[in-house]
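All protein chains of the complex are present and in place, except for one that has been dropped.
Up next, subunit A:
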Amino acid sequence: MIETYLRQNALAHLGLEGREPSSDAAVRLHEKSLPTAVNLRGEKDDPTFLEAVNGALGLGLPVEPNTAAQNETLAILWLGPNEWLLVRHDVSPEAEAQLSASLRDALGDIHSAVTEVGESLVCIHISGPRAADVIAKGCPLDLHPSAFGGAGHCAQSHLSKTAITLHQLSNEDEGGPDYDLYTRRSFADYLWRWLSDAAREYSGG
């Protein structure tokens, strides 16, 4: 019998458990558990596509550029005019297959593509009053609320030399800002060390 495949976080080798920063730190980094992620492509101008997806997910696809939709379990990030990333942060290894199967069932013959991509990604959660300053050190996006749009906005860009998808979860006046930062799994170690170094000057020590 084939041994059960072990899902392991991209930063498991760093032993981050038990090293969570204090809640009053200026910048807090932590790796979320391996995300359940599905890349969805389809024509936003096709009402049957939108209807099928919205019915399967119970959440409307964000068709406005650079925006995300979110409920308690699922986040949908706009990646392009016909491309979205669906993300859940539950640890169940079956969740991704279930999510993509429900989408494929709902979409049937409608022109679309559903791809499971969770194991290629890492999600680093960055929060605290100086979180935006740390990201701004290596990312050309203007994260000021007047430019980026605040919570519920997302963008693909690069941080240092790594391609990232950035999703702002809350605003400064809501105890944030905090961001989910997705990158390719193979860049996880590099990006974590880059972020740790960039955040060092705000550690107060």
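As a convention for this text, a contact is a pair of C-beta atoms (placed from the backbone, for glycine too) under 8 Å apart; a residue touches a chain by one contact, two chains touch by 3 or more; residues count from 1.
Just so it is clear, contacts and distances are computed from a predicted model.
Considering only "Sarcosine oxidase subunit delta", "Sugar ABC transporter substrate-binding protein", "Urease accessory protein UreG" or "Membrane protein", the record for the omitted chain gives "Sarcosine oxidase subunit delta", by its UniProt protein name.
In the complete complex, the hidden chain is touched by one of A:T48, A:S157 or A:S196, namely A:S157.
Contact with the omitted chain, checked across A:A10, A:L29, A:V53 or A:L79, is made by A:L79.
Among A:G18, A:G58, A:G108 or A:P140, only A:P140 touches the chain that is left out of the view.
Residues 65-66, 79-81, 83, 140-141, 155-158, 163 are the ones on subunit A that touch the missing chain.
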